[in-house]
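Sharing a structure below in structure tokens format, with a few things to ask.
Every protein chain of the complex appears in place save one, which is left out.
Note that the chains are named A, B, C, D and E in the order they appear, and that numbering of residues resets to 1 at the start of each chain.
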Amino acid sequence: MSDDAPAPVWLHELTWPAVESYLESEPTPTVLVPVGSTEQHGPHLPLGVDGFQARSLAEEIAVATDVLTAPPLWYGDADHHLGFPGTISLSTDTVVSVLSDIYDSLANHGFVNIITVNGHRIANLTAIRIAMDRANRTHPDASFAAIDPLRIGIDAHRRLRDGDSEDGMHGGEFETSFMLANHPELVREAEFTREVTETEPYQSDDLVSLTDSVIRPHGRRTPEDGSLGHVGDPTNASAEKGDELWAELVANAADFIDSLR
Amino acid sequence: MSDDAPAPVWLHELTWPAVESYLESEPTPTVLVPVGSTEQHGPHLPLGVDGFQARSLAEEIAVATDVLTAPPLWYGDADHHLGFPGTISLSTDTVVSVLSDIYDSLANHGFVNIITVNGHRIANLTAIRIAMDRANRTHPDASFAAIDPLRIGIDAHRRLRDGDSEDGMHGGEFETSFMLANHPELVREAEFTREVTETEPYQSDDLVSLTDSVIRPHGRRTPEDGSLGHVGDPTNASAEKGDELWAELVANAADFIDSLR
Amino acid sequence: MSDDAPAPVWLHELTWPAVESYLESEPTPTVLVPVGSTEQHGPHLPLGVDGFQARSLAEEIAVATDVLTAPPLWYGDADHHLGFPGTISLSTDTVVSVLSDIYDSLANHGFVNIITVNGHRIANLTAIRIAMDRANRTHPDASFAAIDPLRIGIDAHRRLRDGDSEDGMHGGEFETSFMLANHPELVREAEFTREVTETEPYQSDDLVSLTDSVIRPHGRRTPEDGSLGHVGDPTNASAEKGDELWAELVANAADFIDSLR
Amino acid sequence: MSDDAPAPVWLHELTWPAVESYLESEPTPTVLVPVGSTEQHGPHLPLGVDGFQARSLAEEIAVATDVLTAPPLWYGDADHHLGFPGTISLSTDTVVSVLSDIYDSLANHGFVNIITVNGHRIANLTAIRIAMDRANRTHPDASFAAIDPLRIGIDAHRRLRDGDSEDGMHGGEFETSFMLANHPELVREAEFTREVTETEPYQSDDLVSLTDSVIRPHGRRTPEDGSLGHVGDPTNASAEKGDELWAELVANAADFIDSLR
Amino acid sequence: MSDDAPAPVWLHELTWPAVESYLESEPTPTVLVPVGSTEQHGPHLPLGVDGFQARSLAEEIAVATDVLTAPPLWYGDADHHLGFPGTISLSTDTVVSVLSDIYDSLANHGFVNIITVNGHRIANLTAIRIAMDRANRTHPDASFAAIDPLRIGIDAHRRLRDGDSEDGMHGGEFETSFMLANHPELVREAEFTREVTETEPYQSDDLVSLTDSVIRPHGRRTPEDGSLGHVGDPTNASAEKGDELWAELVANAADFIDSLR
Partner (left out) sequence: MSDDAPAPVWLHELTWPAVESYLESEPTPTVLVPVGSTEQHGPHLPLGVDGFQARSLAEEIAVATDVLTAPPLWYGDADHHLGFPGTISLSTDTVVSVLSDIYDSLANHGFVNIITVNGHRIANLTAIRIAMDRANRTHPDASFAAIDPLRIGIDAHRRLRDGDSEDGMHGGEFETSFMLANHPELVREAEFTREVTETEPYQSDDLVSLTDSVIRPHGRRTPEDGSLGHVGDPTNASAEKGDELWAELVANAADFIDSLR
């Protein structure tokens, strides 16, 4: 699960003749593009949670399906978290540019399936959609898709959830479970606190059960408002829940990738 | 329901002193921004369906809630329909620029709630989100939101639907019902045909019931592929269904706007 | 004169097979692109005057010459009017992007003559020129042109004018005459006031008789300066003058379009 | 008339303390910005005609009115001449960027009147207008204007003209007269040839008498079409006519600049 | 030396309150920004060499000087290597955007010294310079600098070198030594081959001894030309040389950072 691990799936650990040989031997060469974000995740989780998720998900999917993965992008579209020390945000336009350049490079080498793995739930999707639409026009022979833990794991989130319906999003039950399962030394259990946002009519972020709602800009909070930064309840988290969720996400993604062959 | 109608809600039918007077007398001045698209909607509906929906929805909401509305934008993000004669598409970047300029103008005049009304279901949302996020940063004292028939009428679509789950989207049961109710002279009933798309695993567009899925670029079809252009079954449409759906959309939107006061 | 009228010239009222049939049967398929602006026009005229003119001119020319017209763009380059409540301005760059995208879509469908109809006298021309030059390079087989009431009606303005030489421009004798002839219910005759701008040497805006002058940026006025917003004398306006001017503009435009066949 | 001449008006021949002293001693510090183009001017004139005109006009106006001038920009918006060897064109966007950066630098130093001198008749005006509008918003305390030989010398062109009405534009009677008066060693009299463009209805470029016309993109010709590149009749040119025209242009410009004090 | 290591210097391994506490307790808060590239490095080294160098250098400097470091950027400006399978290149503009956004985020949080650590010798410097110049204008109170192994280790390269003068650049003696010292399992010693580029007059890339030369665009090679991709002689490499070079680079960088306090 580390960049240094011997798993031969990471592009940055392979020589160019090794990549050439994969491209020539595979009928449908496939590559993953893991994208995270460096942003606050409450007082109990490190800033890199989304990058850890993207990296781990990409590596496990690549190993399970025998495909390659590009190096992780630790930076994403996180303007709404800039009020918290340490958050680093790329503008939506910058994320689009980065992904467009990556997609162009990979499609020109002959990769046929180029699949983005988004660790920054929902928030990076705007940029990913634009970059995929653009690449789709430039490279009609390549196929683009994006995997998001929340969108490919709706059933898993529903089934495993002990907390509120918003709890799939940011620093709550599920992301804390992932970190407990994979990077426990970076989790501060002493800081576990339940944070709930009061919801106005038609303004729910509940993407799991999908009720009538309007679309709004990202909310911007700061520590000055007394906000701790995360949403939901980390005390509902456990390493087991993290493992179970992850197994299902990887299985769903592998199932999808198999359907492309 | 026409641009020429005497209803005093359209900005382009008011003088500047009339707008000034509204801004000065209203505690929370509110304005709608209707956005459509000029794109193919199958052989039975005219290219302007999305603009007709945006214009009609904005006018009815404005009348119901006593707010103003900017003139309709007939053009949207429709690259995936360019294979069909007559479709006119603005790039995502262009739609973002247009909306950003409109939002800036309105916020600078002192409008406090600026609410986009999207007639081009889902497809314009990428651009709208970026423009709202940007305006939200520039104008922290204004409040932005977007109303989409599918997102604010999930329950209504579920309840009224006779066809497939994809049928809320493009030229099917619901858009045809709207046109029968409001512009019957522009509907060609003789051309009503059921069009169904076979769905690959994890690739459903079913936004109403929300199953596990990956995010993909917009599909691009053309008449050369034998495609008629729409999705779903117009024979399930009726003027009554159109009226009923519309009444619920307007009521939900009015409910939301009231919650902002 | 309404978007809802049964005239079969508006693209947004036609199905894609109807547009395909026009493109296949016409030797030189021609389409108009009406562009207006939502901006103050003094206390006696509504903000949409330029859009009403563009829409009306496009519809009448299309009917007279049997060509199609794209839906009206109600927004234009109006930064210099932003001091007045209700004005909505797109930047010059945004107008260029919108027109470029529209021209590209239409040229790719096979339209051979793409003719912009500008209701926002002179002020949109900068953006229109850039977009036409760009499209001209991308689509060498298509032909682009722009019709402006002032440039195609110089003789008519000279002959019909009772007021000053600046009076062809903004909210004065001629635009008020158009509104009296076509949308009298939106005109406030009680507010008719003569507004004259003192002109410095070499700084006349008299585009009808063309005297020696320097080019300056658009002047920016506001109600705070005591400005009413329009230029010229609405008391010289009449519905008859509006009808006569319009007939000549439509005849000249039709004459020009016939010369392209 | 050379960059090396001792006239103390050129910014690039002055030290920064000399400029500082001008800015501190002048009540309304004024600077000119000469802009030309490197483009074909027929077989009888060199590619730099527009730059020579801009440089000469700026220098003479600066000397006559005791103001400063920025160094000449030899490059302009000349895409329509790229078919001819040696033409170098900046895109409209690039010219806008160059002028915007120059205007910003000068306005920030405290110049109050910033006056562009355009040697590339009409063709650079689109870019100049956009850059002036932009600078006008950023620097409300500075005043911007542009001088074009054709627009500030309409009467002079009418009075002195022996050829056709189009002859004020490009490489004809007037530009050849300027070159005979100022750079006779660069003129090839043996190549003087009358070139006339047949004009379609409503498509005249006659900016001097201004008849009804539509606006079109710049025409693009090439030597392959048998075109020589210029418009009009150089045999009507003379050094005297060049001197007389120039004297009037400089006088008009000086008159305008005096009106700003 | 891994992202997962317990060293408390990586931003993505810290919570936001931990970063806040560093910012509040440090007189001159300092942060590193490691930038690499995913590009071919010959048949004996993996694509990620530049990212490994940037990550390792940043971590060691941060530990040595008690400062923080942002997560590694694995992607850089590598267009000239795109001919080789697996290379992923961001355009110069994209790298500028990414760095600008990162610098803005960090400067706004109150970091006073923001120091880029470039693993992609020389090639990223163009983008880094532009981004630093831009940030320098926006954040006059922050201080920006960039560390490049070649520029901060000129003496070290000269002293340790056994091969040619070009050998400091790409996949040769020095980069191979780094990889042998730090990631030996990713080095393919069986593929060690000497690659030498014939140099034309004035076209040397010898940045270590600096002879008279012109500046040229990046050369673009491909496997089709028989190129192996790297420059120099990996057989001169050793883990000891890698350790020695690295120790000196870290010492020099620490020396520089101490001078800022």
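The criterion applied here is as follows: contacts are C-beta pairs under 8 Å (C-beta built on N, C-alpha and C of every residue); 3 or more make two chains touch, one makes a residue touch a chain.
All values derive from a computational prediction rather than experimental measurement.
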item	value
Partners of the unshown chain among those that are drawn	D, E
Candidates D:L186, D:A239 or D:L260 - the one touching the absent chain	D:L186
Touching residue (missing chain; options D:T28, D:S105 or D:T211)	D:S105
Option touching the unshown chain, where D:L45, D:A127 or D:V231 are the choices	D:L45
Interface with the undisplayed chain - residues on subunit D	1-4, 6, 10-20, 23, 38, 40-48, 51-52, 70-75, 82, 84-91, 93-94, 97-98, 101-102, 105-106, 108-110, 183, 185-186, 188, 191, 223, 229
Absent chain, residues of subunit E that touch it	79-80, 92, 115, 125-126, 128-130, 132-133, 135-137, 144-148, 151-155, 200-202, 210-218, 220, 252, 255-256, 259
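In the analysis below, only the chains that are shown with their structure count from here on.
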item	value
Touch-network distance, subunit D to subunit E, counted in steps	4
Least hop count linking subunit B to subunit C through chains in contact	1
Chain groups still in contact once subunit C is set aside, others held in place: A, B, E | D
item	value
Whole-Å separation of chain centres (CA-atom averages), subunit C against subunit E	57
Contacts with 2+ other chains: residues of subunit B	none
Chain contact graph, described as a line, ring, star, complete graph or other shape	line
Interchain contacts, given as pairs of chains that touch	A-B, A-E, B-C, C-D
